[in-house]
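What you see is the complex with one protein chain gone and the rest in place.
Up next, chain A:
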Amino acid sequence: MSLVQVKGTQVELDEDGFLVDPEDWSEEMAAYFATVEEVADLTDNHWKVINYLRDYFKKFGVAPMIRKLCKDTGFSLKEIYELFPSGPAKGACKLAGLPKPTGCV
């Protein structure tokens, strides 16, 4: 566990740097995570993925499967990795403030 200071608010992260409480998410948080996950600039394309993930999570309570993410956003997996070098789970989900992916990773 660790605490980070983002725009004056203190936010709690787990060891992997994911939000402990998804309610703590803000656009500034996404900008902070971008620096950690080697995303240089948050472009419209990044936001398209982030917003999609947030909407999906709000609606279904889980992260979408990767193939669904690609289909619905129109980005190929290759393009997702170009946007988020650490991939959809560790990169995009973290920026979108979703809980940490679990299971046999």
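Note that in this section a residue touches a chain if its C-beta (ideal position, glycine included) is under 8 Å from a C-beta of that chain, and two chains touch if they have at least 3 such contacts; residues count from 1.
Keep in mind that, in the parts below, contacts and distances are computed from a predicted model.
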Listed names "Monovalent cation/H+ antiporter subunit E", "Sulfite reductase alpha subunit", "Quinol:cytochrome c oxidoreductase membrane protein" or "Protocatechuate 3,4-dioxygenase", matching UniProt entry of the absent chain: "Sulfite reductase alpha subunit"
Absent-chain interface as seen on chain A, which is shown: 15-16, 18, 38, 62, 65-67, 70, 77-78, 81, 85-90, 100-105
